[in-house]
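All protein chains but one are shown at their positions in the complex.
Moving on, here comes chain A:
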Amino acid sequence: MYLYNLTIQKPTSIYHSIVGNFSGTKQIEILVSHGRSLELLRPDETNGKITSVLYTEVFGLIRSIAPFRLTSGTKDYIIIGSESGRVVILEYNPNKNRFEKVHQETFGRTGCRRIVPGQYLATDPRGRAFMIGAIEKQKLVYILNRDSAARLTISSPLEAHKSHTILFAMCGVDVGFENPIFATLSVDYSDDTDLEEMEDNHSKMMLTFYELDLGLNNVVRKWSEEVESSSNLLMTVPGGSDGPGVMDLVNEEQPQIYALTGVADRSAMRVLRYGLPIAQIAGTPLPGIPSGLWTIPRSQEDSIDKYIVVSFIGSTLVLSVGETVEEVVDSGILATTTSILVRPIGADSIIQVFPHGIRHIKGDRRINEWRAPGRKTISLATSNATQVVIALGGGEVIYFELDAAGNLSEVAKKEFRREISALEIAPVRKGRQMARFVAIGDWEGPVRVLSLDKDNLLNQVSVLDTERMHIESLMMNEMTIGVEMPEGTASSSSAIAKQQQLQNQSNQVLFLNVGLKNGVMKRAVVDPITGELSDTRTRLLGRKPVKFSRVKLKSGNAVLALSSRVWLCYVNQGRYDMVPVSVEPLDNASGFSSEHCPDGIVATSENNLKIFVIEKLSEKFNQVNVPYKCTPRRFVVHPQTHYIVSIETEHNYLNELPTPKENGSNKMAEDKDPEVKREGDDMDYEVDQFSLNQNDKPPKAGDGKWLSYIRVLEPVSYRTLDLVKLDQDEAAYSLATCIFHDREGEVFLAVGCGKGVQLNPRKVESASIHLYRFTNNGQTLQLVYKTEVEEVPYAISHFQGRLLVGIANQLRIYEMVNHISKTSLSVGGPEVLVYATLNGTIGALVPFVSREDVDFYTSLELQMRQENPPLCGRDHLAYRSYYFPVKNVIDGDLCEQYISLDPTKQQSIAEELSRSPSEILKKLEDLRSSKLY
């Protein structure tokens, strides 16, 4: 069997972070390392939010990162120390939104070895040199400079080795423009240390300074002095205006890394849902079930909305947007009829299309009305800033244009003799007066794209087949896809043409989205000149007919697709992305912007109106956090009530907290009393608990001290039903629900515990299995009895009406957090293996069905390995085969990097595989959407 490995949720734990101006602008950016991937974050100073700009897998282990800037430069480069035996200098290219490798210097073997540098990195604050060090002995210094073309150059390494030393920390010292100096913190363990020290069993911690003599091109050990033996972190303290820095040593007992890894999530149960999280701003009930919803901005230039228009059957409600949302009657919009379309047109006017005509409300409140001919009624309408197209019952389409005087005039008419079901005009392209295409769909397809050119009015230019399915809605929108092409030198004229074509593609792209009645959405790219449709993608969105609405996001235009689930189609890091939104099913939606929320969404669901914003576009999982008291170890689901039963165990913790003298004594009291947790106001309490953990952390109790809880959690409202505290030093290790064959289907809970367990060396006072009975409808636990056993039971399982317990050391200890399970992730999708890791990654292994797919992905992976070598210089195959040789598993993360390659490279890989780039892109996207989300 062949499997396809794909990361669904990227790792959440952060191991390193650096600050710098990586894109070369004044904007401060943060680069974080997730251990195996890099992420560039940009904080927004106005609203305090952080947006993710770029996320890249490096297929290597990042052990250290450092920023540096050449003298008088404006841009920070990034140095990465990894387990590849190489040092890599990266530059962020903001145009392509990509990291580019500037230099790669090899100095040692691969792997996290004792004497191969990579663990420590220090840069000269003036950007003239950097030092890279191993845990033991080896340190290398590289000199950085610029050549005549202002490109970064790197020297061959200078050695600063010292054997028999273990390095604890390293940093660069600010010496202005003197010779660069690096400070290290190390311990000498050579055998000739005198006997006094042997007795004390700790050696001298030495602070050593190394000077790089730029003139002589060598590194010398300047001086060395003894410091406190518990010193463990070096950092520079800025001093003077531009003179030599004051160097100081920080005896930090708790290094910052602690805070960066995020200690808060350690004691929580996270419930993850695939979908963008939202924040609701306002909500109000409406008098009926609305049929349409629009927002009207103040004027064409001003994006702030003035009105929200809601249409019902037989009436229209106009709400004005201000401090509050109120009904208004003087808007000029006819209130006594159903509206089909209300939207701004021209510079300052509004059109309202209703069944019997079109009402054109000008900026000065003059109203022009156009009446539908005879007894015909308007069934559909669409418009952009200058054009209006309506469909009458019976299949007649009429096209209007806004003339120079700002009046709407009929231009053309066409009879289709078929009932029209959907109508959509393309938006006006930047720098043009009119849009050139309108798309129409009828009850049994296909979708036709008609031209609006003067010489070819309302004639068909292209067709999209929908397999005779009822077309529910259409949407045309422009999106900025990809990034600009670099100025490349093409060898032949055909290559230039190809490149230009690609360049067109990579900017504003006009998409035609088709929503079908069966919940399927089709998307195609419309050629801006000929109107040809290409690159069709299909996706199942839900069970209800698909409707679309335009919304505005910070990153540009986006489309909300409404079915039984709500999906957002938007451009994320230069890629077209489609993600469900975690919100109840919506009937109508529209983009909404006010002073307070520039990129909100107003929507209706049954008879409720609500306004919300999508908070984090990069966060594809919606998380619910249930704070726990201790580190959660395992959980089971009760087979009948579906309550979650979990065990939490904390090492190094006192069960009875000593009551502090003054502040926070009541917090402590609460902490001791689990009853409060169960009945009291959860939120307030949790805040207290959180601050308690953060600030006044209880003293470490020492080895062999444990605190454990068993918790029963209701999975719908995340309410804790019961919390059982175990005795002091009793640590819960495993649990299982069990139905004993002689107890008539009653469910018991078995918990394996150890008392006074010491981790290293392994020791245990006593161990037992606790058996609990569920009482009160499974909500509370009652201890039945404890069975003494000789070793800690690490694994317990229900086995044919008996309890199977692994006690002896034949059964291995399974990792606490890491987990793997078999499940199906998408509706009707195949079963996949889903795993979670300690770093917070969630990934999936998808089995391949056809041999053809296996061959395709194998060769794609092969090409990607050659054409796109991992960023930090590690060999991809060696990295993936580090613990065990990779066999029959294809790395989806590598294959998906194809999407972010530049078009010329995409083309060359595609040629090798004898396919077209769009075919490959489609295949990658289809695999993700059909098998996963």
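Definition applied: a residue touches a chain if its C-beta (ideal position, glycine included) is under 8 Å from a C-beta of that chain, and two chains touch if they have at least 3 such contacts; residues count from 1.
Everything that follows uses one rule, which is that contacts and distances are computed from a predicted model.
Chemist: Name the chain not shown, per its UniProt record: "Splicing factor 3B subunit 5", "Mitochondrial import inner membrane translocase subunit", "Bardet-Biedl syndrome 7 protein homolog" or "Protein transport protein SEC23"?
Modeler: Choosing among "Splicing factor 3B subunit 5", "Mitochondrial import inner membrane translocase subunit", "Bardet-Biedl syndrome 7 protein homolog" or "Protein transport protein SEC23", the correct UniProt name is "Splicing factor 3B subunit 5".
Chemist: For the chain not shown, which residue from A:E83, A:D527 or A:D891 touches it across the whole complex?
Modeler: Of these options, the touching residue for the absent chain is A:E83.
Chemist: Give the residue, chosen from A:K10, A:R63, A:R711 or A:H770, that touches the chain omitted from the document.
Modeler: Among A:K10, A:R63, A:R711 or A:H770, only A:R63 touches the chain that is not shown.
Chemist: Would you indicate which residue among A:G35, A:P180, A:P297 or A:P870 is in contact with the undisplayed chain?
Modeler: A:G35
Chemist: Return the single residue from A:I30, A:L152 or A:V187 that touches the missing chain.
Modeler: Considering the complete complex, A:V187 is the one touching the chain left out.
Chemist: I'm checking contacts with the chain that's been left out. Which of A:K10, A:K137 or A:K755 qualifies?
Modeler: Answering carefully, the residue with contact to the hidden chain is A:K137.
Chemist: Out of A:V102, A:I166 or A:L286, which is the one that touches the chain we can't see?
Modeler: In the complete complex, the chain left out is touched by residue A:I166.
Chemist: Contact with the hidden chain only, please: which chain A residues?
Modeler: Within chain A, the residues that touch the unshown chain are 13, 15, 35, 61, 63, 83, 112-115, 118-119, 135-137, 163, 166, 168, 187, 189, 191, 195, 198, 201-203, 232-233, 252-258, 261, 266, 631, 650-653, 700, 759, 815-817, 837-839.
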